[in-house]
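Taken from a larger complex, these chains appear in their original positions, while the remainder are omitted.
By written order: A, B and C. Residues from 1 in each chain.
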């Protein structure tokens, strides 16, 4: 269905997320904005913006000003909901994931975990890739075999 | 410890892997080969080669010929261990992972799962990124902040 | 009890489903429609329609128009509930299932999983049957031994 292009917030996971998630998603739906357009206005990556909407990332004071404009939400409300506290991460969904799309990512870790570790250790020595000093992006590639989703994870060693 | 550059097979996970894993890792250790050098000789990506060593991927007839040469293992033994059957994937380690490096990848799925889903759905519509028609690579980047591990996942939508 | 022919929505699982599930099932009950008749009017398979009611599948714009007529629900309400967002699948019930009928399907996977894998691998080579590019139907057969349920799963390799 080509015209369906807006991710919304499923009501059944609202309870696990901070109050701000509901506010942000409602405004996004009402304004019919994609994460791509919000990210572009905000000057942050799409995944970072989605993570912020799901309460997994913090908003800067500047983000809040811009979000207020982009989404048409009172700045004071966004400040109350987004400017204080620190993200309580990791609660959006169950693990192992039951959502098929998210499960595929989990399956990659399950199947390739040791392969990644072996390659990373041989390249970097003993250590770890940070999941915190970390950025990630999603891109779409199209070739004659069809569409490809390309996810890039970049973490400090 | 700069000189430690070889991933080996931990004896405590051998029981979960096919016989070929032990053969391949022993030869790799004896020849002191990195996955990078094997991958280069084999003409496949490093992660694919590591996955093959961990029994998560299949070897082609051509791979077996080359591996026999590279690793100095009898071709007949590799054929017996690698040319038949189909990978029984997903058993290398427990989930959630207890190994910290692998856990970080798991944590990324836990924290960013819904953000990825939202972005992917907005870019591609309803559907899924395949974890099977899928390739992946690991790269090392160095900048003034230090070393960065970059993992790329590319899956058919 | 021959006259009981309508599946309804059990109140104890409503919280795990999207808002649309309640709307759709209430209208179905009020109109006393079976999935068979809705599917027939909609031109989709019965299982697809039931999956849509349980929030596991998406409705096209055309589906929404027809559902509005069939169920007597305002099109605007169905659009608000069904035309946006993407299904957050997999939450209808616990796994392992506690419902005996659903458990039987689970038990088939438990008991025949490796047999299916062996047969599929021998027929198709290494790979996977998609659970997404996938269609499924339920049929009823009657012979002298009684009634038989026939479930067909058809997935892209």
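What we mean here is this: contacts are C-beta pairs under 8 Å (C-beta built on N, C-alpha and C of every residue); 3 or more make two chains touch, one makes a residue touch a chain.
For clarity, every value in this text was computed on a predicted model and none was experimentally measured.
A single sequence accounts for all chains of the complex, and while 3 copies are shown, the assembly in the file contains 10.
Following the convention adopted for this analysis, only the chains that are shown with their structure count from here on.
Closest to the protein's overall CA centre, chain by chain, comes A. In this assembly, C is the chain whose CA centroid lies farthest from the centroid of chain A. A straight line joining the Cα centres of chain A and chain B is 26 Å long. Centre-to-centre separation of chain B and chain C, using mean CA positions: 36 Å. Among the residues of chain C, those in touch with two or more other chains are 58, 86, 132. Interface residues of chain B facing chain A in the complex, by the touch rule stated above, are 1-2, 4-7, 13, 34-36, 46-47, 50-51, 53-54, 56, 89-90, 92-93, 95-97, 99-102, 104-131, 134, 136, 138, 140-141, 145-157. On chain C, the positions that touch chain A within their shared complex are 15-19, 58, 60-61, 83-86, 88-91, 95, 131-132.
Interface residues of chain A, counted against chain C in their complex, comprise 1, 3-4, 6-13, 29, 97-100, 103.
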